[in-house]
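In this view, the complex is presented without one of its protein chains, the others remaining in place.
Letters are used for the chains, namely A, B and C, taken in the order the chains are written, and counting of residues starts over at 1 for each.
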Amino acid sequence: MIKVGIVGGTGYTGVELLRLLVQHPHVELVAITSRKEVGMPVSDMFPNLRGRVGLKFVDPGEAPLKQCDVVFFATPNGIAMQQAPELLGAGVRVIDLAADFRIKDVAVWEKWYGMPHACPDLVPEAVYGLVEVNREQIGQARLVANPGCYPTAVQLGFLPLVEAGLVDVGHLVADAKSGVSGAGRKAEVHALLAEAGDNFKAYAVAGHRHLPEISQGLSAWAGRKVGLTFVPHLTPLIRGIHATLYGRLTREADLQALFEERYAGEYFVDVLPAGAHPETRSVRGANFCRIAVHRPQGGDTVVVLAVIDNLVKGASGQAVQNMNIMFGLPETAGLEHVPLLP
Amino acid sequence: MIKVGIVGGTGYTGVELLRLLVQHPHVELVAITSRKEVGMPVSDMFPNLRGRVGLKFVDPGEAPLKQCDVVFFATPNGIAMQQAPELLGAGVRVIDLAADFRIKDVAVWEKWYGMPHACPDLVPEAVYGLVEVNREQIGQARLVANPGCYPTAVQLGFLPLVEAGLVDVGHLVADAKSGVSGAGRKAEVHALLAEAGDNFKAYAVAGHRHLPEISQGLSAWAGRKVGLTFVPHLTPLIRGIHATLYGRLTREADLQALFEERYAGEYFVDVLPAGAHPETRSVRGANFCRIAVHRPQGGDTVVVLAVIDNLVKGASGQAVQNMNIMFGLPETAGLEHVPLLP
Amino acid sequence: MIKVGIVGGTGYTGVELLRLLVQHPHVELVAITSRKEVGMPVSDMFPNLRGRVGLKFVDPGEAPLKQCDVVFFATPNGIAMQQAPELLGAGVRVIDLAADFRIKDVAVWEKWYGMPHACPDLVPEAVYGLVEVNREQIGQARLVANPGCYPTAVQLGFLPLVEAGLVDVGHLVADAKSGVSGAGRKAEVHALLAEAGDNFKAYAVAGHRHLPEISQGLSAWAGRKVGLTFVPHLTPLIRGIHATLYGRLTREADLQALFEERYAGEYFVDVLPAGAHPETRSVRGANFCRIAVHRPQGGDTVVVLAVIDNLVKGASGQAVQNMNIMFGLPETAGLEHVPLLP
Partner (left out) sequence: MIKVGIVGGTGYTGVELLRLLVQHPHVELVAITSRKEVGMPVSDMFPNLRGRVGLKFVDPGEAPLKQCDVVFFATPNGIAMQQAPELLGAGVRVIDLAADFRIKDVAVWEKWYGMPHACPDLVPEAVYGLVEVNREQIGQARLVANPGCYPTAVQLGFLPLVEAGLVDVGHLVADAKSGVSGAGRKAEVHALLAEAGDNFKAYAVAGHRHLPEISQGLSAWAGRKVGLTFVPHLTPLIRGIHATLYGRLTREADLQALFEERYAGEYFVDVLPAGAHPETRSVRGANFCRIAVHRPQGGDTVVVLAVIDNLVKGASGQAVQNMNIMFGLPETAGLEHVPLLP
């Protein structure tokens, strides 16, 4: 059994980690921390865990994290980078669900996240945990930077096209829509049901923190700096991201075959038949990314539709997938849930 | 492995049975029927099952149902009663998720369901599958009548009070609220998102088919005919029933202790601490019924709050629970999902 | 033109007052205050008002409230009672949408609202603004206590029965369901879309502040202290209250005729035909209360269904209705909106 600790368990990625890990056949939950809720049974905050998770929140300073095999950080940005060095030094592996180790260019990171990086020397070592690209390095990693939710959907959607050099990477468009759980379990007016319900809007068009993360990945595969317009939207659903991706084809290709071949060995990436439209509920609660590729009217614009559950493949599920690889477990262990529909 | 057939797999109880059974450690799915969709892969209709359920819908007449150990009827009312005799005759056990065998008084059944009963002789044998009451008989049953969704929540909520003779059973009130999946996967205007969304209403106040089913149970435990006012409401959520139950206390008692003791051995009935308010999402996708009991202002009115997922404990999950008992499996086999929250 | 001031315009009752008043033919908006948002154009906070409301939020201390004919308090509880005496002294009429003047028994008020009352001497003078009961006194009032949202629906539903002495007032049950805008525009976790969406729960079963308010009204009409069990629920819609009311009949009566006659002259109370089920969306954005009365199975329990828009008839619309009466305007002035459906 792998001994697992979770730092910061009061948010949605925290409760989702707990949901997945408590059902994982090879995991022993050792500790979950919260500075604010010390002593409160986890299942008091999250009643879905009643009878399943007996742990109480413990103070980060007192949690036996160094006795864990792996520690997940389900914290706001800027926390993992403060604690990771000490844990790594103690031989504990670290998976950060926040953004601290996702951007290789520390100056870029500091600009977008508005703080100095606490351990820039660890950044080069951190492996970006997009399994479908970095599976091998993840297997060797001590420190994994779990991808962001939008970046997971957008990168998996663009990946085959960019790798194959089929699109004008100078002018990519990612129009992405997210459910409100992506905003986290924070008391903010704009995320109230009375505000975000029965409503739809774009936000952060001028610049969203996931833009440099996505650009970094796409640029690496393209071999040159890509030009990406990324527009996120808030949609009145709880879980789910739908990315609609647009690119201009630079040469002919069998797009359906391209996607099917690229993801042939990937259990968690499901390429739908030609003409299909994936829906977010088809992955609700599960670690899948479902993708369809279209070429409307036979023109030179390719449209990719990619859906994930932002809390699973876009966060906690992918984190568990990374853990499985890091510890030599079957990649699907603890992740074989059938999506909940309706 | 238990060989399972499903008759009528195109509705919500059908897809939910498939979700649960495909993850069940002791089940082999043999056939799923649909008159209309013969030949269609089940996962074309329900994309959450892609990669997990390889079956196609087969014609009811051609399905190898007699080779199954158990057949679930996830059909409209009136279908199971036509096919059950032949299956039972062939040694196949039957679990009906519809109402054909729930009401012992055939005349009452025929009045409320508006059709003659096709096999009234089988009705006495059928065991009403409310596990927390009839566990032993279910273990011996060939034919189980799986309870309705409202009746499950309302009966589990009233059960301890009525068994203990603590309330005036002549004047019980059950104010119940259901998500729209309870109306089934039928194309009806009133269930459109544009109609039922952002809207709340009562319906069938004059009389709902679940009234005689609930009254039958309560009356049996009370030892006399109960007087029940049952008002169902449609609420804009997908899954979930919340029953708010009112009774007038006839004598003093420790209500919290009463409920805790009655359900002490019941894994799937979770009595919350005093003062709590269960929420429907705390059971989303799982087989639990969570219950709280209140006595507002210390008066003589007891208020019970009970929540279930109408598609799980209120339908397919309870059906699997019944199957487990009928076949001597652990009662929780295949039903240990943690509810999905948020 | 009536000169109107609004104290506390950043919540939902504030923006709803603005929506109604800006379209009112006899109103001139003079000032709207907010301590926090001084200087911000109102339409920056509420984009639905762009092009219609040119006002900016002003500091309460600097607003020309004494030059108004009437001031609405759309504030948290405890504010109006501090400022009303001075305004009344200056000849300004006051309508408080909060609870400061609703409860005649100051000790009861102080117990439920947890603070000493700032001007108990004004409480006797304040008229409870339930128009269908107190129309005449409202016409003479300087100070109106606008009813709460639940109390409006529950009282209008019980009123004909209690006035006529038809029900056992010792054991009334009000099972009420509210949309989330009733919780106000406050950043609280439990009201997030990711928490309250696709979810249903009861709350405050042990005691809700609207209980003494409702009991006060019912008791006055009954001529004795009533026994009421009041259970509020949070339902995932934005606007709307549905009250389901239960009482035990003490004698025979034509209930449909009773309700139709009681509300025959009331434009804003719509008694539906026998057998009907009002839905919350049928009053969305409008000042109506729609009511249906049932007697299920011909038994001795009467069931009343009453719906309102909590922000209109349950708050700002009723406040404008009160204003119209106080100033001798047609009662429907500025309130003739057709509900928005779908």
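In this text, contacts are C-beta pairs under 8 Å (C-beta built on N, C-alpha and C of every residue); 3 or more make two chains touch, one makes a residue touch a chain.
Not measured: the values here are computed from a predicted model.
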item	value
Full-complex contact with the absent chain, from B:Leu55, B:Ala164 or B:Ala191	B:Ala191
Of C:Gly78, C:Gly299 or C:Pro339, the one touching the omitted chain in the full complex	C:Pro339
Hidden partner chain, touching residue among C:Leu49, C:Val162 or C:Ala222	C:Leu49
Footprint left on subunit B by the chain that the document does not show	12, 179-181, 183, 185-189, 191-198, 236-238
Residues of subunit A in contact with the chain not shown	171, 173, 175, 177, 179, 194-195, 197-203, 205-207, 211, 227, 229-231, 233, 235-240, 242, 244, 246, 248, 275, 277-281, 284, 294, 296-297, 299-301, 303, 305, 307, 342
In subunit C, positions touching the absent partner	12, 15, 19, 22-23, 46-52, 181, 185, 197-198, 238-239, 267, 270, 272, 278-279, 281-286, 290, 311, 336-342
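By our rule, only the chains that are shown with their structure count from here on.
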item	value
For subunit A paired with subunit B, centre-to-centre distance based on mean C-alpha positions, whole Å	36
Multi-partner residues of subunit A (at least 2 other chains)	12, 181, 185, 197-198, 238
